[in-house]
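Read through the structure below, which is laid out as structure tokens, and then see the notes.
Shown here: the complex without one of its protein chains, the others still in place.
Labels for the chains are A, B and C, by order of writing; each one numbers its residues from 1.
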Amino acid sequence: MSTLIIGLSISMLLFLLAAGLTLIFGMLGVINFAHGALYMLGAYLAFQAHATFGSFWPALIVSPLCLAAAGLAIERLTLRPLYPRTHEFQLLATFGLILVIEEVVRVVWGLDYRHLTPPPGLTGSVALFGSDIARYRLFVIGFGAAVIAALFFGIERTKLGLVLRAASVNPTMAATLGIDVNLVRSLVFALGAGLAGIGGTIAGPLLPIQLSMGFTIILDCFIVVVIGGLGNIKGAVFGALLIGMTRAFGQLYAPEWIDIATYVVLLAVLLVRPQGLFAAKERLA
Amino acid sequence: MRMRVSGIAAATVATLMACVGPAMAQDSFKIGGVLPLSGAFGIVGENMRRGAVIALEERDNKVLGKPIQVIWEDSETSTQVAVQKTTRLLSQGVHTIFGEVSSGSTLAMMKLTEQRKVPHIVTLSADDRITGADKTRYAFRTSNSVAMENAMIGEFARRQKIAKVYGIVADYQVGRDMWTALKADLATKNIAIAGEDFTPIGTKDYSILLDKASKSGADGLMLLVVGGDVVTSLKQGADVGIKDKMKVFGTMLMDETLGQAVGPGSIGINSTLRYHFTERSPRNQKFVAAYRAKYNEYPSQYAGEAYDGLSWWLDTVETTGGWDKEKWVDAFANSTRFDSVEGVKKMRRCDNQASQIGLFGTAVAGTGELPPVTMKITETFGAETLFKPCS
Amino acid sequence: MIARETLAALTLGAVALSVRLLWPDDGTLYFAMLVMIWSIFALGYDISFGLTGLLSFGHAAFFGMGAYAAAWTMQRGGAGFGTGLAAAMLMGAVLALAFAALATRVSGLFFALMTLMLGELVSLIMTTRLRGLSGGVDGLPGVPRPDWFGVDFFENRHFYWVVLALFLLTLLACGLLRRSPLGQALLAVRQNPVRAGQLGLDVALHRLIAVTVSGAFSGLAGALLAGLMMYAGPQTLGWRISGDVVIMAVLGGSGTLIGPVLGVVLVEALREWLSLYTQHTYGLIGLIIILCTLYLPRGIAGLWKARA
Partner (left out) sequence: MTAPALSCRDVTVRFGDFTALSGVSLDVAAGATIALIGPNGAGKTTLINALSGRVALAAGTIALDGRDITGLPAHARARAGLGRSFQIINIFPDMTVEQNLRIGAQAHRFRLQPFWRPAAAWPELAAQARAMAEMVGLADMLDQPVGRLSHGRQRALELGLTLMAEPRVLLLDEPLAGVGRQELAATVALIDRVRRGRTVLLIEHNMDVVMALSDEIVVMMAGQVLMRGDPASVRADPTVRRAYLGDGEAA
């Protein structure tokens, strides 16, 4: 039972990262290799905000906002001119972005590990089902669930969500209906980047904040979104749960096989349903 | 057809071989420093570089009457890149190779330095093969070996009267080898193994493993993980108060640098230390003063070991009075550093491993000028308890 | 246009030869060998990507496994360097065939993702499960170089001839391939697979062939790199290596014969040259990649073509 809770917390962290990646793909058709770098930048910004304001909560607001702003700029400057071209150019641009973002972080924060403490009240642990579980993990689960709910509500129930869905299914048609597709794309990229910022901030108290943190996490995100079906929030939730639980229960029984098990699950999904488990005609939601 | 082409090529090669013979004028002493200056070990490499720089400045950047020129290369925490950069440095005719951090990189570089007959100074990598199965005439280690670290950990467990140990071990060869050796040592000391887990390098969640350990009935937890995983596991362990349930210890598991990354949860973690700035030897006091003046912080264990090894090497080169690499190597193999930062270090001619004392410390809250998490030396082990005699 | 391609290839060969004759210092030779080896990799990669239109992100697996295959045959099997290279090509080809058989079931970006994941799986298995074979994260140091005709190939100025010869052979082979019916057919598959199929071309089979050949050259490059460094390690299997080769091919001008080579020269030269002046090499390279992506859609080769 405690394994389930820990698995859930791993899943939520994975989801926060994968959601941005999958949203960006759904709307822009771009696989954002720089998503991990954005997440890392988010963690450093959170560290900086924490150091400046002396608390975790402002960091959880400042870091995603900064990332969203950076996302706007990145989309305008590097991706927008590339939509008409083939995929490899977009991949290349995001590859270049990784190098640039890492350089910026190296110059600003150096190579030292940075540290983020959980907010007061969320430190320490509670005994649940015979195990000690960190309070912060329970918060991560709750927060992740809230983000999922917000994303679903936003995309399924609001006018903005309708516009997003329309623009992702058929950009040309949406444009003729008077939707500013470029603006929608910018906003979605900013939203995705903001989610990376949230992910970085939330991960801060759990994982070391360092330059290579984005490099290792991006593959996990790919796995999650590919399993769920690219561009699909429902799929990302499912993929995150599947991988999070595989990790948690794997640690219980055979930790040294976890990584391979993850890939086997992934390849099995790809072979049976190459487009992912939740691929629908609509790429969003 | 192809045979003929390669025959012609061979003939060409043979002709061109005749017209070579670079007579080198020694206008500087070139050191090739291969260190991870980026990637997961970037912070370690950067500290080693800083320590090495102090060793050079201490002698006004000169040896044998010529200026010292250091070419630093970033291995990007990748053996592949380390090898690539070393090959290039060797092709530029360096007189000494200095590095690396990861044992795998060091071992791969040793093949190259042996091939090119260039002295190679190792001040951090701990794998036993470096001065054991794969030792070479040209590579020297002035720092600790895994066997030495293991001996300290076993001795620590015995002195702390730990009855049962649980092992969380990074799933790679060095980790597994070290754990196997340690288990054998613990068995001789009547310390039981409560359980073990091998976990991939880069594991992002240790809480299940920590939970398993805390329920295993063990009173000691050996955390044998590397790089960022040290921080991950300790951070997540701190959240569930693991160190209040059992003694947590390991090799290079905690120091001031890691303490900064883990935060207050570090207090009470026990670890071997390769070097500590509080050592009271005169050379160390001088080094710490110079280091603080230059970098405005206390030297880390990586910096200290780098300084110590490199200054020892350069002093030895100086004593030979000439530019013969073979003589340097012979001299170093037979040298004893009476005033190293950690007292006497003696290079063992049999395996090019420096015998030396060992340190064990526990993390405490730093006071005054000290870093927020500071290591307090709790045990000092004599060289005689840590090294088996050379065979 | 074909004549111009030949001319460009000849120029490349001449440059590579003159480097050996005019600047035979070790550092320069080493750099030139690195460029040639990566060029073989990029040329091989472009058979899959530029020629056939399959954007693979798993080529590091063929490259790295080529290095391991060479190391195994030479270190454990006691075979010579030639056999090592052949084993590497075979390994690259077989692995590529397996990747392609799985990944050509999907198209476009999914092909890229699938190959990426397969590559990571190979990397993972090699690093964590087959430690005995691969040397784990430490890799296998001490990969030998040839010992032909009593020449000491551990000297870079001698090993250079081996690398140069294989580079020229690869250039020749790729040039020929592009002009052969097979090359033309692959181009047709890239431009319009539906039409190609309706003309009687077995599209799936030709895709398999393209990736397999591409894998063989990648394996060759990996083995040569192992020879140059006297080391085979798991980092060569990682996805950043796959990324590097995509970057080089596209920056240089994918789909042309010499484009991939130009891309390798550009990236390696930038790395070398920038690191002399600044600590921020990688950031600047990143910036240059972005700028090239934006303003040089056909790569460096395209620039040259536009002017000519």
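One rule holds in what follows: a residue touches a chain if its C-beta (ideal position, glycine included) is under 8 Å from a C-beta of that chain, and two chains touch if they have at least 3 such contacts.
None of these values were measured; they are calculated from a predicted model.
Q: May I ask you to name the displayed chains that the omitted chain touches in the full complex?
A: C
Q: Which listed residue (C:A9, C:M74, C:V137 or C:A185) would be found touching the missing chain in the intact complex?
A: C:A185
Q: Could you tell which one of C:L199, C:A269 or C:L291 touches the chain left off the display?
A: That would be C:L199, which touches the missing chain.
Q: Of the residues C:V15, C:L130, C:L176 or C:L291, which one touches the chain left out of the display?
A: Selected residue, touching the omitted chain: C:L176.
Q: Could I get the residues of chain C that touch the absent chain, sorted low to high?
A: On the side of chain C, residues 176-177, 179-185, 187-188, 191-192, 194-206, 209 touch the unshown chain.
The rule we apply is simple: only the chains that are shown with their structure count from here on.
Q: Using Cα averages as centroids, what's the distance between chain B and chain C in whole Å?
A: 35
Q: Could you list the positions in chain A whose residues touch two or more of the other chains?
A: Only 106, 256, 259 qualify.
Q: Would you give the residues of chain B that are in contact with at least 2 other chains, written as numbers and ranges?
A: 38, 171, 200
Q: Taking the touch rule as given, give the residues of chain B at its contact with chain C in the complex, in rising order.
A: Interface residues on the chain B side: 5-6, 9-10, 12-14, 16-17, 20, 38, 78-81, 83-84, 87-88, 90-93, 102-104, 107-108, 110-112, 115, 171-174, 200-201.
Q: Show me the residue ranges of chain C that touch chain B in the complex, using the header's touch definition.
A: So the residues of chain C touching chain B come out as 24-27, 29-31, 34, 127-128, 131, 135-139, 141-142, 148-149, 151, 154, 156-158, 161, 165, 228-231, 233-236, 282.
Q: Would you tell me which residues of chain A are touching chain C in their complex?
A: 29, 31, 33, 78, 81-82, 85, 87-89, 91-93, 95-100, 102-104, 106-107, 219, 222-223, 226, 230, 256, 259-260, 263, 266-267, 270-271, 274-275
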